[in-house]
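Here it is, the structure in full.
With one protein chain removed, the remaining protein chains of the complex are shown where they sit.
Here is chain A:
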Amino acid sequence: MHSLVEPNAWVAIKLPSENLRVLQLIPNTTISLGKYGSFPSNLIIHRPYHITYELEDKKDNETFNRLRIVPASELYSDILSSSSFLNPDSASPGPEGDDDAVADAIPTGVEYALVDADSGAVVAKTDRAELDAEARQSLTMEQIEELKKDVTDAGRDIITKLMLSHTAIGQKTEYSLAKYKLLKTKKYIRRFCVLPLDVSMLDYWLLEEKDPSKILDLREEMIGLLGCWANVHFGGEAQCMNAEEQEAAVNGANSVTKLEDSTGRWLVVDDTGGLLVAAMAERMGVLYPPEKGEDGINPPQKRRRDSESQAEPAEAEANSRSQAQQAEQTQPPMGSENTSGQEQILAKRVKYPTGDPRHKDDMAVPYSNCNTMTLIHHNSQPNLSFLRYYDFDNTNPTQSLEHPLARHLMTLSWLQLLDPQADSTYANEPANIDADELKTWKANRRGNYHRKRRRWARIRHVVDSTRGGGFSGLVVASTMDPTSIMRHAVPLLAGGAPIAIYSQTPEPLTALLDCYSVARRAAWISDPPEEAIGKTAEELEQWAGTDEFPLNPSLVLGAAMQTSRVRKWQVLPGRTHPLMTSKGGAEGYIFTAWRVKPAEGRVEARGKGRTKKGKSGR
């Protein structure tokens, strides 16, 4: 998981302007970053994440920009030297790092003073409080455009020129000069950083740069809270059902009894286009495909040795190649190692035919019985479009079973859950045809037949096992009324199962909480509604809801509501403060509770009512 950048992986490229560019790294293409330049994708494939690169100037005999890894010491040189300038007597508390070379290169103390490279004269000094009102850039627009055309030295020269030709540069205070430099650096420096597009990054990108309303403004802190309060975690060793169990799964009764030993099944309602499902899958360890060539468990030593052993011949080759004319590289020099890279691409694109030999029996269900998510959706198909960033396409019938989500994510519609006989795919079993008759059919018709049979078996399994209940948790981020979701989902939960519901706005959740208010719970016991009298506990679990009691309040305990927001700070020597602006929009609220099993018969509460100090407010 995110060891090196894999070919065809989705990555986020962070630009100096703090903007993200999300793209799929297709090998042998040129990645264009707009004004920050372009470079070959092969230069970041099979390199580590989180490294900052700088575009080098094109060499005379090459058609592309090479990349240079910018060391941390260089990235932080401004800040580090200014902090030692701020408090020169207090030596920095930690060890002096390996950035001595850089520290030497930059004269400490006068870091923001500008020295003209040609004359060596100090152009700008800091610590001037007053700023000339006439201060402005003396370069004209045309001149700057001209400079931009032939950027050299990764944009550093243009930044220097801009600063040198600012008329009031000498009058700026230290901080304003630093700010000016930072501003120009962000605009012109040709640097970028490759980040893995994990759930955290995807969420950040969707929130900040795409359409936050598509994911219901679901912020990271909310994803974290939802996952924790719903206790979403790896839910047991995933073993796929073996052959006998598969047969058993076909008839509903058996599959229901089996639920006893299946653990870690979560119920999800997701209107965030699959972001919530991805976040849960990440917590359950079923989002990322297992790494190739590794068993997924503790391979670091092995991998290190591999890369070292590879490195030696490669180095030799690289040396010999560099001795040869570099120009040769423009012609296809398909070395042995190159082809291995190409093969890898091809291997990735292989489609799994529908007549996969792994499907021995049409009635075989691919789903695991542990560590699964069951998604209930309101359209006939679920919207899980964001899962494509994790190479999973729910709508694709030929989706490879290699992807862990294929075995751990089940989907069904509300209709299939509540009234399965009304759903044609569930109710109508495709006729079972003899093997002999099948052989006479055309391949295409046969394929269709098998696909339909398999789909029917899948739906059958999902619906029956879901209606069997016993789920270990409920997670909701939906635009639908949470009260109606609770009415149908709570009976499906096992006792003690946590519930976590996200809403953009507080109102739906306050209405839900009101259904579980102390007064209502007390009234349910002391003065039960007519409809509830004489019903068994099982019947009361399926409470249809009345005006007075929209939900059965005794099925849920500890209903509470919370919100959380993260505030970002700027930490710079002498300039530490919260950021001046951040995103507004939907605040985001979370409802939490536990599913409980009320005792049969009348239950009397004990203890004094709420005292002034007692916090049993609800």
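Simple rule for what comes next: a contact is a pair of C-beta atoms (placed from the backbone, for glycine too) under 8 Å apart; a residue touches a chain by one contact, two chains touch by 3 or more; residues count from 1.
The rule is short, and it goes like this: contacts and distances are computed from a predicted model.
Of "Trafficking protein particle complex subunit", "Golgin candidate 6", "tRNA (adenine(58)-N(1))-methyltransferase catalytic subunit TRM61" or "Nucleolar protein 14", only "tRNA (adenine(58)-N(1))-methyltransferase catalytic subunit TRM61" is the UniProt protein name of the chain excluded from the display. Which of A:32, A:140 or A:440 touches the hidden chain is settled by the complete complex: it is A:32. Taking the complete complex into account, A:223 is the one of A:159, A:223, A:463 or A:492 that touches the chain left out. Although one chain is not drawn, the whole complex shows that of A:3, A:143 or A:160 it is A:3 that touches it.
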